[in-house]
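Just one protein chain is left out here, and the rest sit where they should.
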Amino acid sequence: MSHEVMGYNAAMGLGLVEEMRADDSIFIMGQGVVTGGWFGMEKGLVSEFGTDRVLDCGIAEAFEAGLAAGAAIAGMKPVINMGFGDFALIAGDEIYHKLAKWRYMHGLDVPMTAVIIFPIGAMGGAGPEHSSCTEVLGMHFPGLKVVVPSTAEDAKGLMKSALREPNPVLFHSVQGLGWSRGEVPLDPDFIVPIGKAATRRAGSDLSIITYGSMVPRSLEAAERLASEGVDAEVIDLRSLVPLDWDCVLESVTRTHRAMVVHEAFRTAGPGAEIAAQIQERAFFDLEAPVLRLGAKDFPLCQSAELEQAAIPSVDTITGEARRLAAI
Amino acid sequence: MSHEVMGYNAAMGLGLVEEMRADDSIFIMGQGVVTGGWFGMEKGLVSEFGTDRVLDCGIAEAFEAGLAAGAAIAGMKPVINMGFGDFALIAGDEIYHKLAKWRYMHGLDVPMTAVIIFPIGAMGGAGPEHSSCTEVLGMHFPGLKVVVPSTAEDAKGLMKSALREPNPVLFHSVQGLGWSRGEVPLDPDFIVPIGKAATRRAGSDLSIITYGSMVPRSLEAAERLASEGVDAEVIDLRSLVPLDWDCVLESVTRTHRAMVVHEAFRTAGPGAEIAAQIQERAFFDLEAPVLRLGAKDFPLCQSAELEQAAIPSVDTITGEARRLAAI
Amino acid sequence: MAAPEPALLTDMFHKMAVSRAIELLMLRHTREERFSGWWHPGEGQEAAPIGAAAALRSDDYLWYQGRGCAWAIGKGMDPLPILGDLLGKMNGATRGKGGGVPHWSDYGLGIMGEGATLGSVYPLAAGSALASKIRKDGRVSLADFGDGTASRGTFHETMMHAAAWKLPLIYFCENNGLLVGTRTEHVSASADIANLAKGYGIPGVIVDGQDAVAVYEVTVEAVARARAGEGPTLIEAKVTRKHGHYAGDPQHYRDPDYLKDYRDPLELLAARLSGNEAARLIEQADAEVAVAYEAAKAAPEPDASVIERDLYHVA
Partner (left out) sequence: MAAPEPALLTDMFHKMAVSRAIELLMLRHTREERFSGWWHPGEGQEAAPIGAAAALRSDDYLWYQGRGCAWAIGKGMDPLPILGDLLGKMNGATRGKGGGVPHWSDYGLGIMGEGATLGSVYPLAAGSALASKIRKDGRVSLADFGDGTASRGTFHETMMHAAAWKLPLIYFCENNGLLVGTRTEHVSASADIANLAKGYGIPGVIVDGQDAVAVYEVTVEAVARARAGEGPTLIEAKVTRKHGHYAGDPQHYRDPDYLKDYRDPLELLAARLSGNEAARLIEQADAEVAVAYEAAKAAPEPDASVIERDLYHVA
């Protein structure tokens, strides 16, 4: 199977292109997609697929998401690039009520493919309304699938799965990783299944459960810990709905110590559910409480330095893991 | 101090009236408030305060919440009855970005009073888009205070506190309790402070941590448990932001067993944060995992029977507490 | 103007009579029997849905707002799935998830459903309209809404794009002047919703919404425009809300003059039929509805397992 080294956003784009070639009911809409997309994902799309299937949109996020719901119910497979995850709160009705519930409310059991791309997280000074991590909304409101790739390979493979999935998928791309590069399989049959976590590093002393931007940081922390004699396992969840509980629980019952790390706000973030559920399901296997690291519970500041000071760093992850190992 | 028995919604209204009399920068706006409000809270307001301070609004929830932010920054004290908590997802940008962050983003430290009323939860067949519990959003996105009264007395007392609070408050009124009645103090100086929980029933075997519609159900469950020899403490949180951790942790370290009960969806609901934090902060005091009960992770059905089947009942609370006591 | 053929008139009248029978039945049922949720009666407001639906093909997409049942009947649904649903039975259109607020859909008939957060149908209808434009399937999408719902932001976001893209989309407003108990004119820039069309450079047509034939005629034109690729039309049907907002609404707010010009759509349409056809069709409709009602009542109730059904589709 041949590979190519490419950027995360480009890999997402490649996944989309391959699926668009195979299925002409897929179209993409978003602000600026005709000119290649704000972050490069849509480069070249319009020249291959034309403006029938690659549509620019105005500043109207509720419209974009609602249109996706309507088009999907009518049998198309819309992909909407929402520009920023923060805009989930502008299109909340369309996403967490319409896309999530329309079939349910109407008692329908039909396929409904729709991929909503939410670029989430800090990207270097984009400010508190362009850096939000909103993935927890997709966990709380039932009816959607929720993914957050952390590598270029997964960005491609999950995009392809999302486009073959008969249910709406919130595809959270990680702004901070948009230009990170990695080996990406070129085989058009390659996919990454929704709902399968990946153990990025095996370890026996504690389990770091993470996803998205915090995967590379956790791996770096694990290397540092290794040099101190602490052997950390690092699990990249990749999907939050469904969440790969088998993988998580297998690890935790083996290491007896767990911590969750994410870029989303700590309070009532995804880590709250994960920690709550680990202790529910593996209480007597735990030798320490499940710890959580997330962004400080303050809006992100505009400056890139303060932004980084608010979210978990390799240092804070290492420190917290060290503390956990010592409990 | 004299008291009167009145309904929950009426008590909320009384708190509002008293504060409106004392402070003419308070006004209320919402759909149908001029004719007394859909659920009776605003009865009589317009005849006392006129249409300058009691304003009907069209179907435009983003406008309503955004107007509240603008008016509050301009020094007024708006109260917005949003009609249904579900509409938090229509006005998400205005509530969780603007009201929550405007001062922060602009580096301002000025008072900003605004009360957003979100009637939440099942009310007997209102369907999946008129019964949502959205209070967890106020916990996750920083910048707001979040209350959920469970009694008529608290409905009044928290409304008064909210109107004296120099920060925006999401006031979640409980639809299922709207017509429940209780003794309400008539003293205009009576308030219920934001951030203080109430221990509704003392107990020594386990702690049921709850709020809103699940308070009366938990109390009933506790009575049943008592007859089985299980002595449950029932804590009514009343505020979710700030949350009275002192009260919760004091209880849990005493009973060594805790469960959280709410009407919101179980997954990534308020109970996730509460359970995660209890085990973080009191792990070695716990003799069992912190359990959680919440609504099934499915949209609420239209029918009142299926609705009740989806949310915790006295039976399910009793059963889960029994199970907890036995772990 | 395209006046309806006699056969179509008969069909329209039959459907209106069926709707009327269901409406009257529901008014009685909600008053006298156990009912889960709120019923938003449409009795007296049937002409606009019946007239507009008659102008649509059965594969055109309809996204409706939930007052009454005439849209569903007009677009071809049978009384049984409607009544089964309202009574919350397993033979209802939503297969047990039903109750007060209608969420009927029927894909074969292009009945796409209702959003209980009002104003949600605008972008959804644009979605099916865009699907048709991409697939070139010649279908039209119609978004039905009330005057109060014209204020939602989605109205604007959608039409800004639909007009620019000439989507085969029809905005159909049933303007009864009321938003629950509020006179819409107090909270709306324009008492005539059709005025809003001017901003978007699309036709805005006002029609007597109690007259099904008049509604049919303007809708035929809007449909032709949409199918020809000329873009959206905003139709405003002036209608009367004969009843309270929901069945049982005490209506303290009701202006005594509001109903003084009320005209019954069924009578108006009956006048276009010959002989005793109207009486015969009403009798037939009543009988059909009575049978459906019995079947709905007799049908099984859902059990709690319904809750866990239909959330995800499994390929």
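Some points to look at:
Labels for the chains are A, B and C, by order of writing; each one numbers its residues from 1.
Basically, a contact is a pair of C-beta atoms (placed from the backbone, for glycine too) under 8 Å apart; a residue touches a chain by one contact, two chains touch by 3 or more.
Just so it is clear, the structure is predicted and the values come from calculations on it, not from any experiment.
Under the touch definition stated at the start, the shown chains contacted by the missing one in the entire complex are A, B, C.
Among the residues A:Pro128, A:Gly176 or A:Pro312, only A:Pro128 touches the chain that is left out of the figure. Touching the chain that is not shown, out of C:Arg20, C:His40, C:His103 or C:His156: C:His156 (per the contact rule at the top). The chain omitted from view is touched by exactly one of C:Ala3, C:Ala164, C:Ala228 or C:Ala298, namely C:Ala164. Of the candidate positions B:Glu94, B:Asp154, B:Glu307 or B:Glu320, contact with the unshown chain belongs to B:Glu94.
Where subunit B meets the missing chain, the touching residues are 27, 52-53, 55, 57-58, 60, 62-76, 78, 93-94, 97-98, 102-112, 142-143, 145, 166-167. The omitted chain makes contact with subunit C at the following residues, 150-157, 159-164, 185-190, 195-202.
Counting over the whole complex, subunit A has residues 31-32, 34-36, 38, 56-60, 62-63, 86-87, 89-90, 124-130, 296, 298-299, 301-306, 309-310 touching the chain that is not drawn.
In the analysis below, only the chains that are shown with their structure count from here on.
Taken as a graph of touching chains, this assembly is complete, with every chain in contact with every other. Comparing mean CA positions across the assembly, the chain most remote from subunit C is A. Mean C-alpha positions place subunit B and subunit C at a centre distance of 36 Å. Subunit A and subunit B have CA centres that are 31 Å apart.
Distance between chain centres (mean CA atoms), subunit A to subunit C: 40 Å.
Residue positions 86-87, 89-90, 127-129, 298-299, 302 of subunit B are each in touch with at least two other chains. Residues of subunit C found to touch two or more other chains are 94, 96-98, 103, 115-117, 153, 311.
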